[in-house]
Structures are given as C-alpha cells and as structure tokens.
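Before I ask anything, let me first share the structure, which is written out below as structure tokens.
Removed: one protein chain of the complex. Kept in place: all other protein chains.
Moving on to chain A:
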Amino acid sequence: MEDPFATAFALMASGDPELRQIIGLSLRVTLTAVAIACMIGLPLGAALALARFPGRGALVVLFNALMGLPPVVAGLMVYLLLSRSGPMGGLGLLFTPTAMVVAQTLLILPIVVSLTRSVTEDLWLEYHEQLRSLGAGRLRAVPTLLWDGRVSLLTGVLAGFGRASAEVGAVLIVGGNIAGHTRTMTTAITLETARGQLGLAVALGIILMAMTLTLNAVAWGVGQWAKERLE
C-alpha cells in the first residue's frame, strides 16, 4: 500500500476533475441538507421548547431517539418512498442528488430539533421574566431566543454537518454511487475499499477530514469573532 498521505496530497495537487466533481457534490448535498434541516429544525425545536400541548413529551423523546437513527434505515425509508414502486415514485427522484439531500436531511433534522429545543428551553428559563416584561409572549420570543443561543446552536448545526458528511449508508442506497452523478466522498471511499485500493481509499478519507476540519475551523472563528463583537 502506497503512502496514503502522499497519495492524498498528489490527488489534491493534480486538481483531478473527477475528484473535484466528487468533492463538489458531497459539499452541495450535505450543505443543502444542513440548510433545509435548519429551516425546519430551528423553528420546530424552539416551538417544542416553548409551546405546551398534549403529546409534547412524546415528541421530545421521539426526536431525541431519532438522533440515533441508523443512516442505512433512513436510506431504506427514503428508498422505499422514492422508488418507482413507492408512493412518491412518480417524481423520479431515486438515484439523484436530490434523493441524497432528502435522506441526509432526515438524519440531521433530529439533531437540530433536539439541540434547539434544549438551548431554547434553558434560555427561556433564564430570560422569560425579562421577555415577558417587554411584552413578548412565548412564540414572539422565539427569534430573540434563537439569536441569543446562536453560538450553542452553531455547534448543533456542525454536529449535523458532521453526521451527514460522514455517513455512507443512506447516500449509497438512495444515490446508487453512480460515477459522475451521485458518487460522493464516502461512497467513493467504500468503492475503493471494495476494489482493494486501500491507499486511495485512505487518501480520500484524509481529504474528507481536511474539508471537515476547515469548515469547523471557519465556524469556530466566526463564533469567536461574534463573541468578541458582543462584548
């Protein structure tokens, strides 16, 4: 097996169009899934923290449990949904990047919902008297609380990004690992492992980790910058 670090570096340096395409697709799919999960999950999590309705406890437990949803099960559910023989087969979405976004959104959403709920609950306990005195009811307080909790929420969003960019079970099933179309970093790693090209597989893993590291560094930097501006 050749030195995987050298292979990774040579791959990056070569600017191989196939690799660029794979990295681009991985980022596009995962970031889209993160964006959609946030758009649904942030308001939903905050509502779950502040609203009072029967069955709320059950929902809270459900979303907590779904954080442990195995990616392959999420993939299978989306597969059966989007398959031509499934209820949404008419859309023709199976084996497309869109199907991968749907599966990954399903994986990230519980993380965003549960973390938002927990952060919002704590902030509400801390500030509800002030907010009330300003005339803000529970639901009117949601944007303020989310804004105040943004640094903690960012950690949750990053955890979601990490889960989505690292998983292979779901995107393999619903994307099909089609070369040039639905092949991502993780499915490419799976394929190269299956071909016994372990050096190349590890090199791709190193590149994926470098991407994740960069993104986390940027997010941390932004968080620090925001904190300093607040003080």
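Simple rule for what comes next: contacts are C-beta pairs under 8 Å (C-beta built on N, C-alpha and C of every residue); 3 or more make two chains touch, one makes a residue touch a chain; residues count from 1.
Note that in this section contacts and distances are computed from a predicted model.
Only one of "SpoIIE family protein phosphatase", "Tungstate transport system substrate-binding protein", "NADH:ubiquinone oxidoreductase" or "Tripartite tricarboxylate transporter TctB family protein" fits the UniProt record of the hidden chain, and that name is "Tungstate transport system substrate-binding protein".
Checked against the full complex, the one of A:Ala65, A:Leu125, A:Ala179 or A:Val222 touching the unshown chain is A:Ala179. Touching the chain that is not shown, out of A:Leu19, A:Ile36, A:Met88 or A:Met209: A:Ile36 (per the contact rule at the top). Among A:Pro70, A:Gly196 or A:Gly221, only A:Gly196 touches the chain that is left out of the view.
Listed here are the chain A residues that touch the chain not shown: 1, 28-29, 31-32, 35-36, 38-39, 83-86, 89, 92-98, 101, 134, 136, 143-144, 146-147, 176-179, 181, 191, 193-198.
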